[in-house]
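Removed from the display is one protein chain of the complex; every other protein chain stays in position.
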Amino acid sequence: MLSLTIDGKKVEAEAGWSLLDTARQHGIDIPTLCYHEAVEPFGACRLCVVELKQGNNSRLVASCVYPAEEGLEVFTSSEKVNSVRRWILEMLLSECPASREIREMAGQYGVNTTRFEVKDPEEQCILCGLCVRACAQVVGANAISTVGRGAQKEIGSPYLVPGEDCVACGTCVTVCPTGAMGARFERVRGVPSVIMARPGK
Amino acid sequence: MQVTAKNSADMRLGSLEELEKLRSELLAAEDPDQTKIIVCHGTGCVANDSPSVTKALKAALAAAGEDIKVMPGIKTTGCHGFCSRGPLVIIKPSNIFYQQVKPGDVEEIVQKTILTGETVDRLLYVHPQTGETLKTTEEIPFYSGQERVVLSNIGQIDPTDIEDAFKAGAYAGMAKALTNMEPGQVIEEVTKSGLRGRGGAGFPTGLKWSLAAKHQGGQKYVLCNADEGDPGAFMDRSVMEGDPHAVVEGMIIGGYAIGADTGYVYVRAEYPLAIKHLVKALDDARAHGLLGENILGSGFNFDIRINRGAGAFVCGEETALMRSVEGKVGEPVPRPPYPSDKGLFGKPSVLNNVETWANVSRILDKGADWFASLGTEKSKGTKVFALVGKVNNVGLVEVPMGISLRNIVMEIGGGVPGSDHFKAVQTGGPSGGCLPWEDADLPVDFDSLIAAGSMMGSGGMIVMDERDCMVDVAKYFLGFLEEESCGKCFPCRLGVPRLRETLNRFSKGQGTLEDIDDLYSLAEAIKAGSLCALGGTAPNAVLSTLRYFRGEYEAHILEHRCPAGVCKDLITYSIDPEVCTGCRACSRACPQGAITGEKKKPHTIEESLCIRCGMCMESCKFGAIQVI
Amino acid sequence: MANDCKIGVFLCECGRRIAPLVDIDQLKEKLEADPLISYVGVEPFSCLAPGMAGLKKAIADNGLDRVVVAGCESRVMLHKFERELADSGLEAGQIDMVNLRGHVAQVSDLSPEEKAAKGFKLIKALAAGLETLALTAHEKVEFKGPAMILGGGIATYSAAQELSRRGIECIVAVATDEWEDEIRMLHEHYPGERHYYDRLEAIMKDVDASPLVRRITVGELASMTGRTGDYHVTFSDPMGGPPRIYEVGAVIAALDGQMLNQGSDFGHDGRNVICHTEAEELLWTLGPPEGKVVFWLNDYEAGHPEYSYLSCRAAWSMARYIRERSPLTQVTMLHHHQMAIPLSAGERAASRKLGIKWIPYDGALRPTVQAGFVTYCDPESHVEHELPWDKLVLSPRRSVGQEATKVAHILGLEHQEGAFLEERKQRVRPEQVGRQEAFLAGSARYPCDLHESLRQGRRAAAKTAEMISKAQAGELYAPRMVCVVDQSKCIGCGLCKEICDCGGIEPVEGPGGNIPRHVDPMVCTGGGTCAAACPYHALTIQNNTSDQREARVSTLAQTLDPDEVMAFGCAWGGLAAADNAGVKGMAYDPRLYMLQVSCIGQLDPSVLARAFLDGANSLLLIGCPPEDCHHSFGLDHTWSRVNLMKKLLGLCGFDRRRIALAHADLNRPEDYIRTVNSFIKSMAELGPIERTPENREKLAGLYATVNNPRVRWVLGATLRRPWEDVYPGNQRNALAFDRDMMGVVSEEFIRARVANLLKEQARPFQLRELAAALHEDEKPLMDSLREMVGEGVVGRMHKDGVAHYVMR
Partner (left out) sequence: MAQQAIDIDIDEIIERYPGRPEFLIFLLQDIQAAFNYVSSEALTLVCDHTGVPESQAYSVATFYNSFSLEPKGENLIQVCLGTACHLKGSGLIAENLMRNLGLDQPGTTDDLKYTVETVNCLGACALAPVAVVNGDYQPKVSSPKLMKTAQKLGTE
């Protein structure tokens, strides 16, 4: 048993629990986008950042991957934390304005408009990669992946055409936090199965 | 050569003694009063066609044949550092330093210097300020001002000849470590030396090793980060090209210290020569039993593999690099778990960069105290810098930690062309920042650079003058990082382009002072929120330029002008009628047909058509075209 | 039956997404009060490390061997629970999930108490299903005998090489034992690829040298029977001796397609106007021709633009061959202006250096062949040109070829007359099927070049080898939920094999004689429409049986309020759509109670009948979209089954609309909601079925009828067959057939009710009494009774002159 404090509340945790696990177990809510219980944590969206204070120096870590440690002082919604979240959400508003989920979440942080120019008003995808990881880790089909890098990055099946590997189970659509996968689904979902070549059919 | 001829059947060295025996034999075999002609074959000089110089030399010597008493040896070496003066030819032992040698000059060199011993003065280096002609390397401030530890052998040895390296003491430190020291002692020694990672962050190397070493047994790895991505930095390349053995030796020592049996060198594919020399070095080392099973009879097994980078700057980040070695997409992963616990293939791993490994072999050879005696309290030893940009002596310099910017740029670097000061010095590559002339006396070491809002980085040092726009520079680095961001974590993927957007507006003369405040706040969020160092340091370029050159920003925003005359949208090209000869070169070059005028009469530029491509300026032989 | 099992239920609070919306405490109480359930736990997040630890502890402390997690989508999370709870001794099948969040909490404005009540009913139903689960042991798959490569295609050799590389023994069954012959004839299948033959030769030598490869010369393939790991392959003897039978563990078929010549409409004459195979032959025997050679890449005109890539590559390599050896020969490539020239930059440069001309023609105008000239229209200038030739080389016509077709037929690979044998990967999750990869290699699969068919050979071999090595290590298990045959019940009618194309059902000698079937568990995907069709209930999906479904249905039906509607959703359609509606928090009629099936086709009519029998007033089946079934025509078959149910409901005097089949696209939850709301609305108008004794009796009859082999047989006849290409199956003289079917159904309905009654009362009945009791006319009753007496099902005795009937 480890003991640490989250937002001043003393809590206990087992070795191997992440800060997010621990917080949730004790009813403390931390926002997430790229996190889903069914797959390994990824630490990409940085919305789940929390502030660790050791003496007078502090730093932000992603609670979904950072392990609970004895005596940690964790703050899940300090000003520093919220500023990071607000900026990310504001940028997401301009990046994927079509996503209702993002607008709602941003609203909760008082972000209702964005100072940045909107590239594509139809865009919903935040590139959290949940669909990709679910396809690999939950379904085992490995039908989709990230394509390209950085700002050009997108999600799709090889050569961005419907893939043989997709079994059209829709897991990616179900785990998608923004509804982007639904919009993309027709472009990756495999064609109806024709019977497979095999002896004795 | 002849020495090893007899035991060439099996060159494997079974013990420390055998190594030292071979070393002394090789040294003994050297003829002291034989002249040696050293030709630089670093990438810089090669690009300046030094190979043909070598060819010409061989021919000339052959021609001169019988007139020569002792036939000089020709040695092609790695980079001498003084790249802007290449091709370089140095005559040993007298160390006569010839620069910008063309194949045509070779005949004269042979006739004069080799036969009669007199110098060819027109090939000597002339001090840009004093104007005096300097004969030998020792006299040239570019060299005399340096303290060469990592670079000590580079330019002296033939990197493709391991025996030449032996003569220069290669593998002595490694032999000492493997035969007379426990792994623990090795780590102690490195810790004692106070060596800090030369890759950028300056993490204490000894500490890093001990973290990996504490895992008892099991598979472990050491890695060498040779994915030198920082634009304007080429120290690591020169080390690998000029003295690959220093790196190999260092890695063997590291492997022994933490108990790893495999090393990986992750080297940038853009460095073909470096890869070639590394491969050769590894083969030779294996042939001499310095890699493989039971090295020097110590019972320690170790070998090194080479991975070529595939073109992703982010792979300079250690976790990303390891993913890349695993054949995966080079995206960083969150830490903890730290590589020293779960690194390559999930095994404890230690990653250092080329210069660090090279330092390790020196430390084990000369001792921790010697190393600790160099540099400052918190930053021990020396640092190699790639001194580039608006500076007279462009090239590689190695100096003790803590010496001032002024010293490096104005003394060793020979100052800024056409100016008595620099406008800014950019250190630390894209992660670093720009330091102003006011900071010229800043001691260059890890901590003071960070305090000044920049960082040591891998050692790029880009000198800028008044014609360089700080907004443009910041924009450049952000553009670079936007290109190179892996796109995994949101703050970096989304934030960096947004920062650049704002700067774009500035460089168009748009934007407001409020934007600057937003810039600060967003930059802080990116620093704090990003997953890896690439994102975490991305805003430095903006922050540091804002800190020291805010005025220039305001000039763009408020007065809609670019003081340095760089930002396209805020400048106009014009032709000075006094100077213009009406030669038509510019009007022919102009892709827009914006330049008109009769033959032999001054031309004019129709501004509405001009796209500011600069073609006219480049094509004008008389410098008649200026930017306002 | 595992009636002594201990079932635990774990309720997730899921942050604020379930807990406050559903009254967890009340739900907990209800469940704890239920005798079926031995333990109830509540976790903030069952799926996270802390929650998982809680589950494991509870399972250990209370010796639970069945678990229901009431949380979110089983499609997403079940996998994790199975993985995590494996070391608590729970296997797939022992854990089930209710989507409390997506089907209850998030999708209606019911009060927390009402939601708790709804959750209770769903959970209890699953618990009942788990109670009925009879867990079967893992089936280990073994390979008896080596792998065999047959069919004689060139991929034979790459496959054999790969197998021996991976240390797998294999038999190569070929027609000739001289591989030089093979190479000599190769241009018939792969013209223009001579540059590759050396490598091929190396492969063949390699194979020859391998001690693991046994090469046999055989006649024609006669038959193949068996299942993964245990096949019997029979060849006719080339010397005319008795047929030879080989016992092998795996089979790889290497089949090459055939190159046919173009017809005279392209001027083909086999002398000066020739096709690739002939051209290759020419180069091979006489060497490069003199004069003007024109390659007309006429695949567009031949109706197969998609093959132009292959033809162009072949033509290019022949063109190179000619120019390199005979510089005087002029070579021109004439191609459709839309055709992309598949040459790399380097090849373009080489082509330029070799002076090979590439001339595009306007595709709108078909070039015409005259003696010595081809006339074409320039796409730029639209001017007509004549291109002179001494030899005109046309692209070949590509077909699967007789040879390949014959073999394919015996192996059961043929799925469409004359079409190439390419077939797609099954769209089920990898863990659902034991054997993913096609074992077929060669250009008979789809037109491809030599390199590609060799690759296919290697791939097929690699996949086979993986399986065999896994089996040798004793680590190859068949999937848990696949069909099994109860040999004691199976009469070998072959209906299952006829309707199920997942291929799991093992072939038998000859045209389906009365030999009990087997299922190849490595191929069956567990769709189970075959099981639902078996007239004798001889087929079942192990660990996911109809009994389990009946148990669920019955329990749920008993707890449902009159206005509540029972539904089934398939994991690929209805259920997934419901999940996605839940994720989006879209509200819909809360009176829907959805149970999950992995394919709507696995719903046996007996399950549907059970629902009505035990209290359901209506039933909605939601499958996946038409032609989108991931198993075998599940939706189509259910369509027929629902029609049967409608007939019977009619016979009972109930509204036929009480059961309906629908389909939903998982990506269109809004459509799904429309479906649900409209059905429930119409059901509300109907009101409930009165549970009078009379109605009960009829429903019992209904239930008995759908389990009647004769009825199931007729139903089976209506099910869509794989070769039928319309949904929901061809209707041949629809009305006549329907009349016959109705006849059978109503007959058996009456007989069933009579039987039920006599059994129940266990006393002699007069016709009059029977008619009164069943509220039927005496006439039809009389007919049925006479038959039943004739069959000896019912005994007839005379008491004071009146015939009395009693059950035998």
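Note that the chains take the letters A, B and C in the order they are written out, and that residue 1 is the start of every chain.
In this section, contacts are C-beta pairs under 8 Å (C-beta built on N, C-alpha and C of every residue); 3 or more make two chains touch, one makes a residue touch a chain.
Keep in mind the model is a prediction, meaning the values are calculated, not measured.
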{"item": "Which displayed chains the unshown chain touches", "value": "A, B, C"}
{"item": "Identified contact with the non-displayed chain, of B:328, B:560 or B:601", "value": "B:328"}
{"item": "Residue of C:56, C:455 or C:470 in touch with the missing chain, whole complex considered", "value": "C:455"}
{"item": "Residue in contact with the excluded chain [from B:418, B:591 or B:623]", "value": "B:591"}
{"item": "Of A:22, A:146 or A:174, the one touching the omitted chain in the full complex", "value": "A:146"}
{"item": "Absent chain, residues of subunit B that touch it", "value": "43-44, 46-48, 83-84, 86, 228-234, 237, 269-271, 307-313, 324-330, 345, 386, 388-390, 394-395, 426, 429, 460, 462, 464, 468, 473, 476-477, 480, 484, 486, 589, 591, 613-615, 618-619"}
{"item": "Hidden partner chain, residues of subunit A it touches", "value": "136, 142-149, 157-159, 163, 165"}
{"item": "Positions on subunit C where the hidden chain makes contact", "value": "195, 199, 344-350, 451-452, 455, 458-459, 462"}
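Note that in this section only the chains that are shown with their structure count from here on.
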{"item": "Distance from the mean Cα position of subunit C to that of subunit A, given in whole angstrom", "value": "34"}
{"item": "For subunit B paired with subunit C, centre-to-centre distance based on mean C-alpha positions, whole Å", "value": "60"}
{"item": "Where subunit B touches two or more other chains at once, by residue number", "value": "none"}
{"item": "Complex contact set, residues of subunit B against subunit A", "value": "312, 329, 333-334, 336, 482-491, 493-495, 497-498, 501, 518, 521-522, 524-526, 528-531"}
{"item": "Subunit A to subunit C touching residues, read off their complex", "value": "13-14, 16-18, 21-22, 24-25, 27, 29, 36-38, 134, 138-141, 164-171, 173-175, 179, 182, 185-186, 189-201"}
{"item": "Parts of subunit C lying in touch with subunit A, wherever the complex brings them together", "value": "15-16, 44-45, 47-51, 53, 73, 75-77, 79-80, 224-227, 231, 251, 253, 411-413, 415, 421-431, 435, 438-440, 445, 501-503, 506-507, 520, 523, 571-572, 576, 579-580, 583-584, 627-630, 666-667, 722"}
